[in-house]
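Apart from one protein chain that is not included, each protein chain of the complex appears where it belongs.
Presenting subunit A:
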Amino acid sequence: MNNNKLHQQFIASLVKEKRWVRFYQLLILIAFFSLWEIASSNRWIDPLIFSSPSKVYTLFIDNIADGTLFTHISYTLFETVLGFIIGTLLGTILAAILWWSPFLSKVLDPYLVILNAMPKVALGPILIVAMGPGMGSIITMGAIISVIISTIVIYTSFKNVDANYLKVLQTFNATRLQMFKEAILPASFPTIISTLKVNVGLSWVGVIVGEFLVSSKGLGYLIIYGFQVFNFNLVLMSLLIIAVFATIMYQLVELLEKKLIKNE
């Protein structure tokens, strides 16, 4: 047998494996929803609390038809994406300031630890009183929840960049700004991307909690409203929509990762 043939066999086996993986993934999905439907219609679980896929689907179609769902989704998405971007960007900027001034970073060190340890969602009520019960405070929640941890992680990565890269730049008389641009920042891109991945999840938490508190629009509002009027079809529908969009956001970050990090 020649090499070419072996290679083709190898590729064929990869394709085959991938097909089986997809098959089982799909099987789990179908099994989950069918089991849910059957359990609900046979009253193995309380249909009032756990709803059922068919009810969720009917509600979904109704809400799409009357246009309300679209508004809620777009509010939440907008808040989450903005909170996520602001949180990561602010974290990166703060990390850059700390890198710039080692003295400042020594001074601020204990405060970062305290702020990081504190549950940020507990600030929610204060934010809402201070900024008003609107989109501003919800976006702030989405950002504040990720900003400190991003700062700490990204700053650590800035500090750990091999000093010899800076030595090379120094022999070219580089300024500190040039060192940041040419070495510190690009060397930390992988870390920044991995904080992005974590922050996707965090900003959803911040925004949903914010919407719980503000209670006027968005998927978080639908959940809390559904809970109050005991409409769990609505709660579960919102949860499923959140799951879908959170996944899409995560996939987009992974796409960005592939584009940005060429050297691995």
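Throughout what follows, a contact is a pair of C-beta atoms (placed from the backbone, for glycine too) under 8 Å apart; a residue touches a chain by one contact, two chains touch by 3 or more; residues count from 1.
The definition used in the following text is that contacts and distances are computed from a predicted model.
*Asks:* Name the omitted chain as UniProt records it, choosing among "Protocatechuate 3,4-dioxygenase subunit alpha", "Acetolactate synthase", "NitT/TauT family transport system ATP-binding protein" or "ABC transporter related protein".
*Replies:* "NitT/TauT family transport system ATP-binding protein"
*Asks:* So one chain is hidden, and I want to know which residue out of A:Ala174, A:Val205 or A:Val253 touches that hidden chain in the complete assembly.
*Replies:* Counting the whole complex, the residue in contact with the absent chain is A:Ala174.
*Asks:* Consider the whole complex, including the chain that is not shown, and state which of A:Phe33, A:Phe78 or A:Phe189 touches that chain.
*Replies:* Missing-chain contact among the listed residues: A:Phe189.
*Asks:* In the complete complex, the non-displayed chain touches which residues of subunit A?
*Replies:* Those residues of subunit A that touch the unshown chain are 162, 164-165, 167-174, 178, 182-183, 186-187, 189, 261-263.
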